[in-house]
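Structure, as C-alpha cells:
Up next, chain A:
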Amino acid sequence: MSESAPLDPALAARRRDTVLGAIRRNLGRDAAPPAPEFPMPPAHPRLAVPEEDLVERWRKRWEARGGTSALVPTKAAAVEHLVAWCREHGLPAPTHAARPLLELPWPADWHLDPGPAGIDTQSAVSLAFAGIAEVGTLAFLSGPESPVTHLFVPDNHFILLDAATIVRHFEDLWQRLRHHLAPAGGDWRERLPRTINFVAGPSRTGDVEQTIQLGAHGPRRVHVVIFQENR
Partner candidate 1 sequence: MQIRTREFIPRATFALHDPNLQRALAKAADGFIGKRAKAIAEVPEFEALREAARVRKDEILSELDLWLERYEARVRAVGGQVHWARDAEEARAIVLALCRRAGAKTVAKGKSMVSEEIGLNEALAADGLEVIETDLGEYIVQLAKEPPSHIIAPAVHKTKEQVAELFAEHHGTTPEPTVSGLVTEARQQLRRAFFRADVGITGANFLIAETGASVIVTNEGNGDLTQTLARVHIVTAGIEKVVPALEDATLFLRLLARSATGQDSETYTTYSMGPRRAGDPDGPQEYHVVLVDNGRSRMLGGPWREMLRCIRCGACMNHCPVYGAIGGHAYGWVYPGPMGSVLTPLFVGLDTAYDLPNACTLNGRCGEVCPVKIPLPDLIREVRHAQQRDGLHPPAEQRVKALWRRVAERPALYHGLERLAVRLLATLGHKGRIRRLPGLSGWTDARDLPAPAGRTFLELWHAKGHDE
Partner candidate 2 sequence: MPPDRTGTVGLFATCLMNAMRPNIGFAAARLLEDAGWRVEVPREQTCCGQPAYNGGDEDAARALARRTIAQFEAFDALVAPSGSCLATLKHDYPRLLRDDPLWAGRAQALADKSWELLTFLHERVGPEHIRSRFPHRVTYHDSCSGLRQLGIHEAPRALLARVEGLRLVEAEEREVCCGFGGTFSVKYPALSERLAENKVQRLLATRAEVVLGGDLGCLLHLAGRLSRICAPVRVYHTVEVLAGLADGPGIGQS
C-alpha cells in the first residue's frame, strides 16, 4: 500500500460501501431505505430530582465529588468573593479569564488574558453555560468567549455560574441548547460549537491502587461561585 493510498478518495468510498454493505447484508436489509426526517428519540427514563431548590441539589452533588462552591448575590459580589478566596487559601491570582468576564471589577493587579491557556498557566476563571442539578455538573460551550484550555490546563479553576441557568435534567439542557443556538428558528446544528464540555469537579484518578487522587492532569481545585442576580 502506498503512503497516501489509505486516504485516496476512491478507495475510501469503496471501503465505506463495503462496510455499509456488510451491515445491510447482516441485518437482512437490501439497500439503504430513504432517509426520513430525523426522528426525535423516545423519552427515556429520567432520575427523580425531587428537590425544589435546584441550587441546593446542584451544590450537594458537586461538593460530593470534591469541588467547592459559594453562593453570592451578584456577579460583582462573585468577584469580591474570588479575591478573598484566593487570598485566604494562598492561591495565585488567575491569569486567564473568559472574555465576557473581563468587564467585571477585578482588582487592578489581576491581568486577565482571554486567550488560550499555556503550559505554565496556574489559574483561570470561566463562565459556565449551565449547571445540571441531576448530578451537579457544569456545561460549557467552546468558542472565542470560552477557551477549552481554561477548563483543563490550570491547577486552579474558578467558575462563575448563574443560578438561573441551573436546569433539572440533561434533557432540559439539550432543549435549552437547541433554542440557544437557533433562537429565531433555523437549524441549530449549523451553529454547534466545537465542543460541549461537562465538568463535574476536580480532575481525579484512581489508577494507582484504586486510590482516588485529585489533580491527575486537569485542575486540582475547582471552585464555583454561583451568583443569583438573574434568579
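Candidate entries met the following condition: all candidates are chains of the complex that A comes from, given by their letters.
Keep this in mind: a residue touches a chain if its C-beta (ideal position, glycine included) is under 8 Å from a C-beta of that chain, and two chains touch if they have at least 3 such contacts; residues count from 1.
Since we're looking at a predicted model, the values are computed, not measured.
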Complex member touching chain A, one of 1 or 2: 1
Complex interface listing, chain A residues touching candidate 1: 1, 3-7, 12, 15-16, 18-20, 22-29, 32-33, 35, 38-48, 61, 65, 114-119, 135-137, 142-144, 147-149, 151-153, 170-171, 174, 177, 189-190, 192-211, 213, 215-219
